[in-house]
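Note that this complex is displayed minus one protein chain, with the remaining chains in position.
The block that comes next holds subunit A.
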Amino acid sequence: MTDQSERSLRERLDEVVLGLACEAEVAQIEALCARDPSIARQLERSRLRFLALDETADVEAVPAGLWARISSALDAVDDGASPRTDAQDSPADQSAQILPLRPKPSVRHWRLGALGGLAASLLLAIALGWSLLGTPQPTVVAVLLDSDGQPVALVEGAPDNTTLITMLEAARVPQDRVMQVWTKPDDLGVPVSLGLLAAARSRSLSVSGLPRPRADQLYEITFEPLGGSPTNLPTGPILAKGFAKAPIR
């Protein structure tokens, strides 16, 4: 590492991006990035220059079992258990040093940053959502967070207001209550019911007569009496809520 002071920073960043830097060097660069946002931006620029090469890879058929394995691995993470069951391989944490990050993020982090949860879930939605659910591409996607900032449900709204709700964790529905899904097609208007979720399970809801969903539209789930809210407006406690995003095509 003696000659590194003489090497240009940009060259070092490029070598990290190519994958040629050793672990110690990667750690140093990560530390520099953490301290200096301008260096982090340079690293990002370098990554973007080479990203086109990733897009030259074949799009392989994803084996049916893989998404299921990923889902259960994510469940294991949420439960605080090991993300992997086959112990022969190194744990996923091993590569944590590559990013400027603490290796043991926990549920606490989710609670600390609702925004982070959103980013996480959006990514998951982007990466997992459509393939897991096998539905046409939605117009909007919203990740509903609870008051701790934990993602609870993924909402995908189709242009005809068919709404697919994927529960990301088992909701504790109080006895003699059901979950009711709401949206606000008009920011200034009242919430409109999209339907009930009797069981804490993922399902698709259909409602007609609503405008096509749009970005920034509010979605929320409340606990309501059996049969749904008597007033046709949310009356119960909010389980989770979130604003829609229009996925990038």
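In this section, a contact is a pair of C-beta atoms (placed from the backbone, for glycine too) under 8 Å apart; a residue touches a chain by one contact, two chains touch by 3 or more; residues count from 1.
We adopt the following convention: contacts and distances are computed from a predicted model.
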- Query: What is the protein name, per UniProt, of the chain that does not appear here: "ECF RNA polymerase sigma factor SigK", "Phosphonate C-P lyase system protein PhnK", "Acyl carrier protein" or "ABC transporter permease"?
  - Reply: "ECF RNA polymerase sigma factor SigK"
- Note on the structure: Had the left-out chain been drawn, it would touch subunit A at residues 7, 10-11, 14-15, 17-20, 37, 40-41, 44, 47-63, 66-67, 69-70, 73-74, 77, 83-84, 89-90, 92, 94-96, 98-101, 105, 109-110, 112-113, 115-117, 119-124, 126-131, 137, 247
